[in-house]
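The structure under discussion appears below in the form of structure tokens.
Only one protein chain is missing from this complex, and each of the others stays in its spot.
By written order: A, B and C. Residues from 1 in each chain.
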Amino acid sequence: MPEDDPRFADVYDADLGATMLEMSRRVTGVPQYLGIELVGIGPGWVAGEMSVRPELLNPFGAMHGAAVAALVDHVLGSCVFPLIPRGTWPATLEFKLNYLAPVREGVVRAESRVTAITKRTAVVHVDVLNEGRIVATALGTISLNPPKHDG
Amino acid sequence: MPEDDPRFADVYDADLGATMLEMSRRVTGVPQYLGIELVGIGPGWVAGEMSVRPELLNPFGAMHGAAVAALVDHVLGSCVFPLIPRGTWPATLEFKLNYLAPVREGVVRAESRVTAITKRTAVVHVDVLNEGRIVATALGTISLNPPKHDG
Amino acid sequence: MPEDDPRFADVYDADLGATMLEMSRRVTGVPQYLGIELVGIGPGWVAGEMSVRPELLNPFGAMHGAAVAALVDHVLGSCVFPLIPRGTWPATLEFKLNYLAPVREGVVRAESRVTAITKRTAVVHVDVLNEGRIVATALGTISLNPPKHDG
Partner (left out) sequence: MPEDDPRFADVYDADLGATMLEMSRRVTGVPQYLGIELVGIGPGWVAGEMSVRPELLNPFGAMHGAAVAALVDHVLGSCVFPLIPRGTWPATLEFKLNYLAPVREGVVRAESRVTAITKRTAVVHVDVLNEGRIVATALGTISLNPPKHDG
């Protein structure tokens, strides 16, 4: 698991973090299909996992890149939620994803960490791990939108 | 549909393109779940579509970003296949994706275009369209690996 | 030159555009060292150029990638200026740059185009051209900050 980031110790909403972990076991839609579950959360980080299943493999026996991209997208925004005021709405502006090695079996874990955050945006790194090695890495930007929508 | 790129008129393998279109109706796994189908292909481009379905929406009624990312990943590598020698294996090294607007209904179309290609790599732009506007855009790099694997 | 984007015809501030062109001939600092000059501007686009000089080459006779990156950074934010209210402050959040071919001589032109813009952010594509071919391409995100700083 990533370490807690002391920069965020004061603002971290531990109750919200606990609720997010609990809710992630009841997701529907795309995360449910992929089997994505949050397995850890803390000040400035989130960890999410999915298991390799036959229907997530491409014809060459490797996990479809789209599944990895979906996992990355899922954990990217999650880590900022417990750091921002209730009502503020985080929206992923963009991310860049590098595929590093094929995934063939086992569990895929994505760990996201907040690298920097202002009132308006957050920048997040994601590492994706499988069988003891790094298989993908990503860097993305989150927009933090105020409760009263202004654009 | 994107226009044919005259730079690739000579190398484009039209038979392979036609086969890819035909095969895309029988995909399994992640693309089948998302309902992704290739709807057009030509020298230097591919177009793929998926329909907005309730299970692809997030709790806020917008298509899950992960579904858009998966569509982008899917069409990214496809457009280089008919431009490279048989046996050469394209692998997506990385892509960057900007989300521009939420998707709520209708059909999502991703159009990929080869911007540049060498013997070793290709660079591809993707635009994602919905209801007459652009909703996402991406830029990615494909590695072109020789038939005899060297790394 | 890129074409005017009809989406921005109404908001484009032509006076500001003309002023930016004029001012670009008197830049100092990094753009002056690199010899970057804006050569065209219009609704949703900017074109900037620099000439290949010996001191911009690396030891292998190709223009240093850093010079291309600097040119891209320079034109990235410029194209949104005439589209936003006076006082709004655009800041580049991030960009991704693909190098496509080495530059050895002649003029390097970067053309930036606004792909999408909201009240809070803009997304911009940049193509870099040299001797009749594309040598780099980029995709970036600009934050549009209100006159009264809120983050």
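Heads up, the rule we're going with is that a residue touches a chain if its C-beta (ideal position, glycine included) is under 8 Å from a C-beta of that chain, and two chains touch if they have at least 3 such contacts.
Since the model is a prediction, treat every value here as computed from it, not as a measurement.
Within the full complex, the residue among C:Met20, C:Val39 or C:Leu57 touching the omitted chain is C:Leu57. Looking at chain C, the residues touching the absent chain are 28-31, 33-34, 54-58, 64-67, 69-74, 91-99. Residue positions on chain A in contact with the hidden chain: 96, 98, 100-101, 115-116, 123, 125, 134, 137-139, 141, in rising order. Although one chain is not displayed, its contacts with chain B can still be listed: residues 93-94, 96, 118-121, 123, 141, 143, 145, 150-151.
To be clear about the criterion, only the chains that are shown with their structure count from here on.
Measuring from the averaged C-alpha position of chain B to that of chain C gives a distance of 28 Å. Averaged C-alpha coordinates give centres for chain A and chain C that are 32 Å from one another. Residue numbers of chain B whose C-beta contacts span two or more other chains: 96, 98.
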